[in-house]
Every structure is written in C-alpha cells, then in structure tokens.
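Heads up, one of the protein chains got dropped from this complex, but the rest are sitting where they should.
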Amino acid sequence: MNNRNIVIGIAGSGGDGVVSAGEILVNAASSDGLFVFMLKSFGAQIRGGECSVRVRISDLPVQSQGDRIDVMVVLSWSNFLRFRTELLLKDNAVILSDTDDPMPDKDVPLNDQQRELWYKIPFSKLANEKTGSSLAKNIVMLGAISELFSLPKEALNKSVHKKFRNKPDDIIESNIKAMQAGTDYVCEHVEKKDPLRFEYEARSPRLVMQGNEAVAMGAIYAGLEFYAGYPITPSTEIMEWISRYLPQRDGITMQMEDELASINAIIGASFAGRKAMTATSGPGISLMTEGIGLATMAEIPIVIINVQRGGPSTGLPTKTEQADLMQAIWGSTGDSPRVVIAPCDVEDCFDCTVMAFYISEKYQMPVIVLSDQFIAHRTESVSPDAIRGTKEGFRKTYTRDIPNEEELKEYRRYKFTESGVSPMSYPGIPGGEYLGSGLEHDERGYPRGDAVSHQKMTEKRWKKFEYIKQEFRFERFYGPLDAPLGVIAWGSTKGAVKEAVNKANAMGIAVGALVPQLIYPFLLDPFNEFMKNKKRVIIPEMSFSGQFKRYLRGFIRFGDYGVKDVAYAKAGGSPFTVEEILNKIIEVWKDMEARR
Amino acid sequence: MNNRNIVIGIAGSGGDGVVSAGEILVNAASSDGLFVFMLKSFGAQIRGGECSVRVRISDLPVQSQGDRIDVMVVLSWSNFLRFRTELLLKDNAVILSDTDDPMPDKDVPLNDQQRELWYKIPFSKLANEKTGSSLAKNIVMLGAISELFSLPKEALNKSVHKKFRNKPDDIIESNIKAMQAGTDYVCEHVEKKDPLRFEYEARSPRLVMQGNEAVAMGAIYAGLEFYAGYPITPSTEIMEWISRYLPQRDGITMQMEDELASINAIIGASFAGRKAMTATSGPGISLMTEGIGLATMAEIPIVIINVQRGGPSTGLPTKTEQADLMQAIWGSTGDSPRVVIAPCDVEDCFDCTVMAFYISEKYQMPVIVLSDQFIAHRTESVSPDAIRGTKEGFRKTYTRDIPNEEELKEYRRYKFTESGVSPMSYPGIPGGEYLGSGLEHDERGYPRGDAVSHQKMTEKRWKKFEYIKQEFRFERFYGPLDAPLGVIAWGSTKGAVKEAVNKANAMGIAVGALVPQLIYPFLLDPFNEFMKNKKRVIIPEMSFSGQFKRYLRGFIRFGDYGVKDVAYAKAGGSPFTVEEILNKIIEVWKDMEARR
Amino acid sequence: MNEAKKAADYRSELKPIWCPGCGDFGFLNAMYKALEELQLDPANTVVCSGIGCSSRISGYVKAYSFNGIHGRVLPFASGVKMSRPETTVIAVGGDGDGFSIGAGHIGHAARKNINITYVVLDNNIYGLTKGQASPTTPLGVRTKTTYYGNMGTTFNPVRMLIAYKASFVARTFSGDPKHIQKILVEAVRHPGFAFIEVLSPCVTFRGQDQYKILRERVRYLDESYNPENEVEAFDIANDENMLALGVIYKKIRPTYDEIIQQNVISKAKAASNGVAKIDKLLEQFQP
Partner (left out) sequence: MNEAKKAADYRSELKPIWCPGCGDFGFLNAMYKALEELQLDPANTVVCSGIGCSSRISGYVKAYSFNGIHGRVLPFASGVKMSRPETTVIAVGGDGDGFSIGAGHIGHAARKNINITYVVLDNNIYGLTKGQASPTTPLGVRTKTTYYGNMGTTFNPVRMLIAYKASFVARTFSGDPKHIQKILVEAVRHPGFAFIEVLSPCVTFRGQDQYKILRERVRYLDESYNPENEVEAFDIANDENMLALGVIYKKIRPTYDEIIQQNVISKAKAASNGVAKIDKLLEQFQP
C-alpha cells in the first residue's frame, strides 16, 4: 500500500526534541512542495513537561490535522500517556519507540495489531554513539522513519543543515551522522512488518507559516505603522514578530502596561494618521471593549486581532475555542458598530488582516479579526504566491484619504455624508484641527447631548455597514450549492467541515457547506443562495452555548426558507475532527431519509 | 372640565429652584396618596445652565411621564427654549411666566391657543417682597398654580415645611408667606381663562423614590454586606445612598480606584462569604467584563447593577438608552453564563435587586440588573406595602448554604451535581479550604487544561440555567393575551407600552403586550403563551441596532408561530412616548386590516 | 504659520461650561498665553484629555484635540507622540482621571520618558460626577461618597512622580496664571515626560474658600533651588502643609522616541540592510 498522505505523531518530554523533529519534518516536506499541517501540544509546565506534535504530510492539499495517526513515535512512554485523549491512533498504526525506554505494564492504549506493528529502535544509544549525547535521538529517529516510510531523505538532510546553520560545522556533521545511523539501523536490523510507504511528486517549495505569523505578515503587507500590545497567550507571537520586523520598516512597536493602554495607544496613533493595530486574547479583549467603543464613537480606524482561547476568564490559555463571537460583535456598550472578520486557516490569516486594514482605514472604524489558537499555533504550508500577492482574491490596501481644500474650509470632521464616512484629517494638516470625542457630538466634534443629534450620528455610524456589505463577499461554498443538507461554519472549523463534506459527497450524501469570512455586518446574499433547496442546516461550532447559531438566527429566519437549524455546539479545548463532523452529517442525513 | 390627571412642566435656569419646586409638588401629591411621576432634565453644565422638570400627578396609577404638557411654567424663557424638543405642549396647554421675564420675539414654539391661555405673574417681585430675595420665586409659583388648578394646598404647605425643616423658623415662615402671596395674587389679579381643574380623592400617603434609591433599598433588604464601586453617571446615587446607610447595618462600602478594582473587590468579598454588589454604567461595565467572566468561572455570587446611558463610549452620560442588552448577555469572552434581569419602573428596581441577590447567591453566579437612566433618575410614588414586603410577588431572600460535614470530608468546591450548584465554603469554615480559580479546573479547583474537563465543567456552569428558569416567571402581560397584534418590550419601555396598549384597546384595536423581567436565560413559556394567535409582533426598543429583536430571534423562531416581527428600534436620548408606540400600533393594525 | 499667533487664536469655538469661578478657567487662560509664548502651530499640536470637568479643556483649544475616555489619556498621548514625534502633545486630566482610574499609566509614561506634557488639574474631588472623594481629597472631608468623612491616607502626586523617575515634576496653582504660564512653557520645552500638578479649586464641591486656603498653603521655590537632586526633591514633596510651587524635580535624559529611533529602528534597519521588502520578510518562512 502506497500512501499519498501520512500522519505522524511524536511524543516525549520537553527535552526530547519533539518540536525540533516536527519542524525538520515539516520543512523537509515543504521544500519538496508537499502540503503540511502540524499541531503542537504542551503540558502546563514552562520547561520539561510533556510535549507532542502531529505532522500531516500530503501530496494533495490538506484541510485538517488528520483525525488518526498512521505512525506514532514514542520518545518517552510516560509522556506519551499524557496525550492519550489527544493522539488517537489508527487501528493499524505503526509504533516506534526507544529500545531503552520500557513500556509501562498497564494502561497503554495499544491494540494487538498495533503491538504487532511496533519497532523498537535504540534512538538514545545511537545518538550517544554518534554525537556523544542522547540529545540527538530525535534526529536518529528522523533517519529511521525516513527509511521506514520513504520520507524525502534528501530534503530532510537539507532541513537538518538549516536547523543547525548557526552551529559549528562539527555539530552539523555529527547530527547528519546521527540521522544516517537511524537509517542504517533500520536497513540492517529492522524487518519491515507494515505496508506503509509514502509516495509523492516533488514540486517547487512551499512556505511554512503559523497563523500568528501570517497575521503579522498581513499587517505589514497592509502597511502597518504602529503596533501597541501586551503579551498574552496564544497571541503573543504576533507582537514578537512585529517587534522585530516592523522597525525595519520605520514602524513603532510599543509594549504597553496593559490592554487598556494598548487599545488607547493605537487609537492615539491612528488619530495621528498611522495604520495601527493590536493583538490579544480572551482576558485582554475584555479589557479593550471600552476602547473599541471609543474608536467607534470617535470614528478612528483600528485593527484588533483576537486569537481566541478557551474561556471564560483565564480559562484554557493554550487551547482553542470559538466562544468570543458574540463578544466581538456586541462587546461594547451602546450601539457600537464594528466589523468582525474570521480567518479559517493560516493563509486566510494573511488575507483577513489585509482586509481588516482596508475596511478600518476606509470606513474609519474598528475591525476585529477573530482568529483562534488552533489556527494561530499550527504550522501549515502556504503557497508563496498566495502571500506575495499574485494569488487571485483580496489584496487591496487602502491609504487614508485626507480632506481636500474645499473640505478644510469650515472643516467638519464628522460631516454627514451619503456613506457615513467623513473627511478625516490628522496632525500635520493645517486647517484640519478638530475635536475627536467619545462623547456624542455634532459634525464639528463638539459635545451634544440631545436625542436628535444622537439619532442622526448613530445613523451615520451605522450607514457605513451598507457600503461595507457591497464591497465584500468572501464566503466559501463547498460541495453542491443546491444540496438539501447544509453545514454552516465559521473560522477554524472550516478545515474539518470541508474535508467531511467532501467525504460525505463521495459517500453519496448530498451536502454543501457555507463558511463566511466577513462575519459582521451580516451579509444576507450568500445565505439566500445557500438556503435554496435546503431542508436542514447543521451549525457546528466550538461554543457550548451555540453563539454562532444564535447570531445567525438573529439575522436570518431559517423558518422562512423551510429550513431546520441543527445545533452542533461543543465546548472548545480540542478542535473538531473530520470524523465528528462527518458522523453528524450522516446522522442528520439518515434522519432526513427516514422522514422522507 | 375636571382632570384626574395633570402634567406640569417647569423650566428655568439652575438657580431658579426648578427641581425644588418639582420635589415639593411631588411630595405634596404623594402625601395625599396621589400617583406621581417626575422627570428632571439638565444641561451639560454642573452649575447654572438650563434645567427642567415634568411632573405628572394623577388620581389613577400612572405608567409614563405623560407625553404632552398641560401646564407649562416658564421661570426663564431663554432656558425654556433649550428644552424645545423635550417639552412638548398640548395644543391647549396653559402657560405661566414671570411678568418680569420678557418673552423673546421669535422662535417661541407657542401656538395662538397657548398664547391665549397665558398668565403672567410677578413671581420674582412677589418673592422679593415676601422674603427679601427672588430665590423664593419657585415657591410663589407653587402658590399660584395650586390656586389656579386646585392642587392640594394643605399638602403643599406641609411639603414646604418639610423641605425647609433644617432651616430657621423665619425662613420657613417667609416661604409659606411667599406661597400664600402666589395664591393671593391669582385670587386677586388673575382671571382664569382655561378650564383646567385637578380633582382627586385623598388616600393614605405613598412613598416617593427614584430608581437608584429603590435599587439601593432592594440591596439592603436582600442583605447586602459589601459594596465596592466607582462613581459614574447615572448610577452614582446608588453608591452614595449605600455609603451612607449600609454602615448603619455593619456593612462596608469601598470607593475603589476604578471599575476593575470594584468588580474584583466584590468578588473577594463574596469569596469571603459576604453578599456583595457594585453599580455602574456604560464605560464602567465595559471595564467589568473580565471580572464578570471570572465570577462565572470561579462560581462566585455577585450582583452588578448597570444603569444604562446613551452610548457607545462616553456617549450621552445623562440620557437613557437600552443598548447594553447584548453586552450584558454576551459581554465576556468564552461561554460565560450570567443572569440578566431588567426592572421596568421604580418599584421594580427594588424587586429586581432582591431577585438578583436571590439568584446569584443560590446559583453562585453573576447577576446583572439592567436599569437605565430613565428609571434611575425619575421620581415615582410607590406603595409603602410594595417595599415593606407585604405586596404579593417576589420577596425571597437567600442565605448562602454552607457545606455540611459530609461535604467537607474530601471537600470538592466544584463538585458535579444534578443542578450544577456545588457546596460553597468561605474563610472561617475549617475543612472548607479550596482553590478558587479563573482557570478551567477540576472539582477541587485545581487547574485542568484538557478538553474533556472543560466540556464537563462548562456543562456544569450552564446547567444552573435550567433550574433558574424553573424558579422564575415574572413577565407581565397587558391587554388581551390572545390578540392578533402584540408588543414585546423590556425594561423602561414598559410604561409607554402599557399605556399605549390600554389606549389602543380602548380604541378597538386588539393588541396585547409582553414585558419579561428575567431577560436571560431565555424563558420560552411566556412567549409560547403570548404567541398563540399572534400575527404580528412589534418590538419597540431604544436601541438603534435592534438588539432586543436580534436577541429574541436567537431564541424564538417567530416563523414557527406564523408571526412577523416588526422592529421599532430607535436610538436613545429620550424615552418613547405613549403617542409614538400608539401610532406604531395603529400603523401596523391598519396594515393588518388592509391585508385581511 | 506666517504671522505670530495671539493667545486668542488658540481659542476654539466651544464655550466653556465650567461653573463660574472654577479653577480650570485660570489654567485655560494661562494655557492660551503659554501657547502664544511658545508660538505653537495648531496643526502640529495635540491637546488630549480623559473625562472630567478638567478634561473638557481639549474642546476649548484650537488644535488637534481629543476627548477620550476616563483615565486613558496617557496611553492615547503616547500613541500620538511615538507615531508622530514632531507634534507637541499636551495631555490634561483631573485628579480622579489621573490618580484614580488612570493610576496605572502614569508610572509607565514617566519611566519611558515619553516626550509629552501631562497636566493634572487637581481639585481634590470628582467634579463632573458632582462631588465624590478623589485620591487627593483631604482626610475627614464629607463628600457624596464619604458621608462620615473621607478616610484613608491621600496620595502625594509629586512624590509619586519623582519615584516614577519622571524627568520633570512641577506644581503650580490656578490662582496664579502667570506662574502656570511660566511652568507650562518650561514643561513643553522640556525634552521628556513633564508632569505638572495644578492646584485648581472646584468652587462647587470644595467651596469658594479654596483659593484662600490654598494661597495660605503654597510657597514658591526660589531661584536658588536646584531641582536636580532626587532625594531633596522627594523631601520637599513630603511637605504637605506648605505646598512648594515651581519645578520640583528635573533631569534631562533621552526621550523614548529618541531611544527607539537610535536603539531600535536604526539597529533594525542595519540588520535588514535597508528597508525590508515583503519578499525579504518572506524569506524566513522558506523551508
């Protein structure tokens, strides 16, 4: 049996080099143009503790992490056992472990078949022999699996070189030897019992990125000039990346004392005419709601990235969830329009961030990008063209209009206009001086407390939505549009949904899916198209209270289309698997059949 | 024509004694057992500036401020003009003004009929004569109108005495003389041109309260022990009242440095076993969202009063709006259940606060009471029985259960139970030591980051809703339940809705109204009852974006009842008038008739 | 700006709505004069504030003005200044805005030496919300939230600012607009974070006699005073009976925008060999 798709799990302790091994694998595969998807998982400890990666490598585009593991590399049994519920193995999974790490007597979740397909290889011993330390056991392991499953050896070699490029030559050499030792050991001592062989065609290299990096790149592409933030898991890498690279382009990064300061600092920078952004997560976004309301009221363009994590409160800082949706849409007091965009994979993080700047700068309002930990921290291979801008799709950037001479006469910063967007000046423009204000105000920005002014200004602020809706339609449809069964999902749930929908259709189930990218304001058109012929619609989401479903129902009356909405709401912590979604599709499909 | 209902407007500058006059009127009427409703309105200035009151006095219960004014007392024309859009006069309104304050030549919104019914009385001059200063002109005015419109003279006399009770006797006397001078002047010099005479039967006295005072009283009735807060309009009076009276009952009031501190301080106090509360508005509640999420996660009972004001951002601090609804329900990140209750008038502020403590203490979770500026700052007469607790209705208070001996063995603070509510200890109870935590946790409170624990604990926290729903049903129905046309409203909109529904039914329009008190969790039963036979439902709300409508649609599918939901969403600033709601009812009714 | 500006040219069209006699008038008028003395260009001047009676001032000055939210004027001002260092930024707020809800920001703006002027109009009360205790309300005073008298030791802002390593710390008094003008001009010219506490009576909630009381409690630092000694400055700040007016502490060190330009941006650019292009940034994602 030759595979064009393989899912490899590696588990060990923090010191076992699990992540390094995963990264080398990913880089190797990507440099041969393969499609890659890697998830990492850690215990609560900062150092030491348990650690695992799951690397999916494929000759074809991949949408998800791959539900079940083909090859499980156990660098330490005790640590592997901590991931029992996360690392699900195929029934006929191949197991690799270190000869010198005895398997515990009980509680090891391996079936007989797996025990059959189990290779013990002296990873540490070989590493010791070749490098004088057991540290390189992960490299020995790579040599072994590349031989066992025909992974790209040449590329692995290059990747190891790259990994150690800042190290002295002898270190590089000894690691290369260690890898060779793994390969040799397999050749000489291992009798292959499993049929697994990976097969592929090499193509031009693909980039390797994490969601947070794609956001940061997107911001820089869009022309970011000022970033202020406060570290918080799982968003911190955005700030770390930007603080290193933005200054190369004359931009400013400020680490503020808290999120209240961060949001107000970017409002200040944007008031001063700069493209400004912050990124945060759960607790931090809560602290920003007052400032987001201020940006709406004072009509200041800002971009806020919320990398969702498990909640409420401090919750599950390193785990994913999709339960900040309602808060993103409605989180400030008063009628406070803001735009909410949700990326659904790593590449989309780039796009959505670019789009966020476009909307916020053009419509002078806050835009929230709702990423989540699942996208933020996973590694995916990405087409270089997609990022360089040759890809078809959204790539517009916007440079803020400044008021013209006419407008600067008797300048009215909050002038009533057709679109609700008024001429916006900033310091440095003579004649453009005005009062920006979080109080309700008149066209000049001067405070006004009467109901009539408030009604008019509120209308002005909401009008923008009508224009934004005309600019954007970036929803995705999967499967046949006219299928009677539908799935509506958002954000990171896309991957599992897309793969499940494809599988279901292959099984003869007529099911289509809709994944909007612009979440708020609500764009009815794609739903109108999607709802035609639908009888049932499943709404899977990582939110126990079903926020997405509640939100949708607020804006579309499923009943009017004769559609029954079927909730599939679960708490976060771990993302949906393809299997879960597929099973739900099958369940609802059967029920539909039964009632036909 | 004899009136059992009269609406008196008084406008002037800050120094004109407008509010004092209103208060004396209100007290007088209430001590004769009349029903009273008073609104105050100020300019943005702290001192001086314009100022008006609108006092409705009636022999029958009143629901609203009274749309149009019967008697307009102008103490200063220039200041009156600032309220042009707020103080709408009846076509045949009677006007009173000071002889020595000339009316401006133009822009005075009086019609010919009103100009006919216009009395000029030398308020200041008479005040000067009787008291040596023009300050008492408001008292002269009271003497004049009591004579002109047969207001309760004896009671006014008593009220003036009470108002000045801390002043020296000669001051009281001279004020009484000033009042008499007003009466005498009318008797001697004024020829009555209008037919207005107020008529009523005296009953036992009613209390006079503002919404904020009723909240404060309710909290004390419910057993409040600890209050922490930070001043903010229009909620501040709650804290001011409590800081004075709570210490009389051994309770603690702390003014904190901000709202972040306030919410965490009450969480601390409640962790320590005390009934704890805070009150705030717009910007302040935004700062509390992180803390509210913490209370949900750590299962700490707290009560948060949000007196809504116009938004977003600093917005309209002294004006009303109902646009914090979604934020109250969904304002924290993660799936973060909290209860939201909305009072609909002053008396209800008391009830809702009592209920909030009951729910929060019993179910160990945050409860938000959504009042608004319209309720908070208006004065209403209230039945003493209603507050003393003999009134039929909700009056339960709850004393926190402490864990029993059995439970304290291997104590599990977050034990999984049928209802989701676990035994809760607090400092001072030996054996009850535990870790309270904003992180996801196990039954002991120890941190857990896995998806399975999170799912189970999330379920636990949400289960409580099912039990809360069984405890409460405090919605109000007005008009015939089976009418084809309905109105669904919440909070302070109730007054205008109730009055409009009564009027509409009197006109032959079959319309019923539903006003829930428990807003979230969503109680379906009353809606099921209400929806039967309905064809159209109007949803009036002071929220431009129609938050209430979106919220309702998230939980009931109007389509399934064959009902069309008709939005009536407007920005806040001034509350709905009865006329507005009635016109909407008529409009929709006509449309229904036309399509029949 | 070609012609010399007059004080009146810095007046906006919005009319102050402060109570007659409010100390903030004294500061505002002195500020107009200081702006004239400095000949600042309104197009390159940002006057920003939080929320409070005092914070209304941003509306009364012709400049790029911003009336933000309660307590957050310093982060806002930092954002403006750091992203547009050529502007003059003056942040204004009340004692509640600055020392209560905004207390977390002052130290950070000060230690970084953000090159702005921060003025606190300290009236020892919450004016706008009608008279509750602030962190500087004297002990024992009855306010709307301290019916039985204000409790808890009060803040000493000047002392705090010195401890925060602010590079310019001064105190002045609404009753002496000339002194305000002098101090404000010096503060704006100071390269770095300049803090001014203005004793500014709230006549409505602290009484009309505040001017008199304060006049008796202030003393002017004389010319001989050398404000560069931290410990001495701290000692002077400690005297809460006789409040020293003038520049109490001052020491010049690099401003944050200078530091970032010199130590971050120039290093970063050197590391990237000129302005980094997208394609160059992409390289790091190559496998």
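Going in written order, the chains are labelled A, B and C, and every chain counts its residues from 1.
Everything below uses one rule, namely that a residue touches a chain if its C-beta (ideal position, glycine included) is under 8 Å from a C-beta of that chain, and two chains touch if they have at least 3 such contacts.
This one's a predicted model, so the numbers in the text were calculated from it and none came from an experiment.
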In the full complex, displayed partners of the excluded chain: A, B, C
Per the touch definition above, residue among B:3, B:159, B:281 or B:545 touching the missing chain: B:159
Touching residue (missing chain; options B:53, B:238, B:269 or B:569): B:269
Touch with the omitted chain, as defined above, among C:21, C:85, C:107 or C:191: C:107
Hidden-chain contact residue, picked from the options A:257, A:475 or A:541: A:257
Hidden partner chain, residues of chain B it touches: 26-31, 159, 162, 205-209, 213, 217, 220-221, 225-226, 228, 244-245, 247-250, 252, 254, 256-258, 260-274, 276, 290-291, 294, 298, 381-382, 384, 387-389, 425-439, 444-447
Contact footprint on chain A, counting only the chain that is left out: 43-49, 230-233, 236, 239-240, 243-244, 247, 253, 255, 257-259, 283, 313-314
Interface with the undisplayed chain - residues on chain C: 99-105, 107-108, 111-113, 135, 147-149, 151-156, 159-160, 162-165, 230-231, 234-235, 238, 253, 256, 259-260, 263-264, 267-268
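Basically, only the chains that are shown with their structure count from here on.
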B-C against A-C, pair bridged by the larger set of C-beta contacts: A-C
Chain A-chain B separation of Cα centroids, rounded to whole Å: 45
Chain centre separation in whole Å, for chain C relative to chain A (CA means): 42
Per-residue overlap in chain C, given as positions that touch at least 2 other chains: 51, 67, 69, 71
Multi-chain contact sites of chain A, meaning residues that touch two or more partners: 260, 290, 294, 298, 437-439, 447
